[in-house]
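Apart from one protein chain that is not included, each protein chain of the complex appears where it belongs.
Order of writing sets the labels: A, B and C. Residues in every chain begin at 1.
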């Protein structure tokens, strides 16, 4: 790519793409033709995630996170990734532990002291944007503007360790904070339903699903269920993301495991506890080997490491379905 | 009110409220307690619309417009209103013709040459913000920021006849347009369903329903149907506006007449044609007398001027219900 | 055997516009004539075009016949892929996802600047006042290729518009970029009831590309208040086809609300 995507200001590195450069990518490299995009996770990650990429995703590690895609990124041993991390409780430690991620914009850094130690050791660089600031940066990217203003972050030390700027608002004369637009290289969205074209539905709250899809150079959707395009046309209010934002669709039942998929299956708390208990590189290595490197793909992981019985049990526990349809 | 709400820059008057002033109104004057707010249109307009107020509404004159509330405003002979007009095809002429509105921010000025002539005659002042600019101003008001940036309006003459400003974006060095936040005095929302607390649901597209509800000092919801609060809790994705933004709820079946309410009843094109054919003050006076001043309220208007047969027919014509639920 | 086709100026304008849209692309559709153009195109030529309306209907497949006057009701937004709102709709155009924009206009100048606001006098005290931008400014600012659909009346083609409602190339090459508008955007075609215009790459000036079969260049340009550039070869535009007229007259607008106009004829 010839597009300038990384900037520095003093000690701070930040991702920034001129809106015109992003627009030209959209014009030239994103298809608007409704063509089938159903591929395997392996194919999607190989084709659309490169070393050095900036990645965002929602919702959280424990709820509707794109866990099978994250594991595939680790399996393919991507390098030098930069993560926009809001509710990424255990992806951050895993991606850093696996040697995939070297920079993280937070948000919320994640569970446990494995990741905290990695920061102290200098294995990963962290920049502070706060959850609100990061969500706003993605909204700016989605709206095609170079920045958005906010009245938070002001007065806090986050201003010093991010590329947020203070300007004088021309309407009130008061200080206001600007955050630069973020156009990630890749957005991962794990959804309840998608069609093969990329139309996608999420049930429940989200962080910035449509924002991330609009703002990102490439979008990979993984879906619990593949449905007909006609279903979207029958109920347009339920669509979260329209097809032409999406580059690849992956069918991934239990794709949020060990987290929950609301109204589909519950969190596997035992598995999550194992993840959260990781303190050393040895423990991390063992976890990654067992759950990622030693299996060919998500299906094999589910078959051999999770098992049908466990999955049945997690489905059975998802008793609340009201509102998720 | 002691809050400064109107500013001038050269020839341009524009509404602007310091975000802190708006916040203090929200703190002190908006209730968060879930109490019943069901009142008549007469009560709602008398209590919450004052002479000189700035009013916004969506969707359009022909689709889900708050027509019964507009008629009540005219019936109560409010004065010096300022209208934020996007798809207000026939409300603008009516409000100007009835002597209620003296300033309009557009948007889209409306149908026919009655309103155009009123501008030429200097009976109403118009400022140009464009649809996108006006929607963005309301979004700024809803986000509690003093402005939002955009890359349109630039280069056009709308910049000269609005209070939009051009600044140099500190991230790209390029010019970018800022529009000031708009916090209307009153938002009218005509919705498919509401409960007595003010929770409200709109089915179909909208212009800026949640934005206007968050940005406005006072919010009046009129609803085709009053439903139980429990229905909202069972299906939270369908809620458009939560109760605590709303000051009054009016039960208004056929409240969008002569426009359509999607999936409920169709446009009365004959009635709309009469409205659009108005060219003279005499014609306008006759229309207002017959349809507004000579009837006590919306119910009497429906009974005596529209009639049960016509309403049945318009309901029957609303054959498309797919997606509206 | 040559056959004479009879049609209205509006029908020709609509048919011409419909032939310009590419399949598998997106188009931001303005209110009125552009809606009908998009309907005809989708019905006959480009089943896989994705339309976008400014209030957030993404991918509607409007029910025929066309419901006049409105755009937001169930018929026009039928079978959309997604229903959103206005701030989202303009996010799709701002991020470069809208290939085409299609707009009507009151006046247009050699740089494709559009006036929809007023004629004569001043802004504060105009001779005639019209609706203004609506979302036209956003469409013309952000879509990659804006198509302007306008009746071929001399008074509509002026050296300088009374008010720039929606930006064309402003005052020439580089002016849009200098103003801060997105790079590489601007007016692409002007579709009229007699001809088709493009814009010269170097000067950004309106250029006559082709004329309705049977018309001379002089007949097309004679009452325009500026002289457009002429393409090296001026093409010939066939009149509306039987299919186009049938769909327009029988399926889209049987009440002739939109398609009525001045009678014209040309050889099929």
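In the analysis below, a residue touches a chain if its C-beta (ideal position, glycine included) is under 8 Å from a C-beta of that chain, and two chains touch if they have at least 3 such contacts.
Remember, predicted model here, so these are calculated numbers, not experimental data.
S.K.: Over the full complex, note down every shown chain the hidden chain is touching.
M.R.: Checking the complete complex, the chain left out touches A, B.
S.K.: Touching the absent chain in the whole complex: find that residue among A:63, A:222 or A:291.
M.R.: For the chain that is not drawn, the touching residue is A:63.
S.K.: Just one of B:70, B:106, B:148 or B:245 touches the chain that is missing; which is it?
M.R.: B:245
S.K.: For the chain left off this view, which of A:17, A:158, A:199 or A:239 is in contact with it?
M.R.: A:158
S.K.: Which listed residue, A:40, A:76, A:102 or A:206, touches the chain dropped from view?
M.R.: In the full complex, the listed residue that touches the missing chain is A:206.
S.K.: Which of these touches the unseen chain: B:70, B:119 or B:145?
M.R.: Touching the chain that is not displayed is residue B:145.
S.K.: In the full complex, which bits of subunit B touch the chain not displayed? Write them out.
M.R.: With respect to the unshown chain, the touching residues of subunit B are 19-20, 22-27, 30-34, 141-145, 199, 210, 214-215, 232-234, 236-237, 239, 242-245.
S.K.: Mind listing the subunit A residues that contact the chain we can't see here?
M.R.: 11, 59-60, 62-64, 86-87, 89, 106-110, 113, 115-117, 119-120, 122, 125-126, 128, 130-133, 135-136, 139, 150-158, 160-161, 166, 174-177, 204-209, 211, 260, 262-263, 266-267, 269, 272, 318, 320-324
By our rule, only the chains that are shown with their structure count from here on.
S.K.: Per the definition of touch at the top, where is the C-beta contact count highest among chain pairs?
M.R.: B-C
S.K.: Roughly how far is subunit A from subunit B, going centre to centre by Cα mean, in whole Å?
M.R.: Chain centres of subunit A and subunit B, defined by C-alpha means, are spaced 38 Å apart.
S.K.: From the C-alpha centre of subunit A to that of subunit C, how far is it in Å?
M.R.: 40
S.K.: Which positions in subunit A touch two or more other chains at once?
M.R.: Residues 19, 143-145, 234, 236-237 of subunit A each touch two or more of the other chains.
S.K.: Two or more other chains touching the same residue: where does that happen in subunit C?
M.R.: If we look for residues of subunit C contacting two or more partner chains, we find 57, 77, 79-80, 83, 87, 94, 142, 182.
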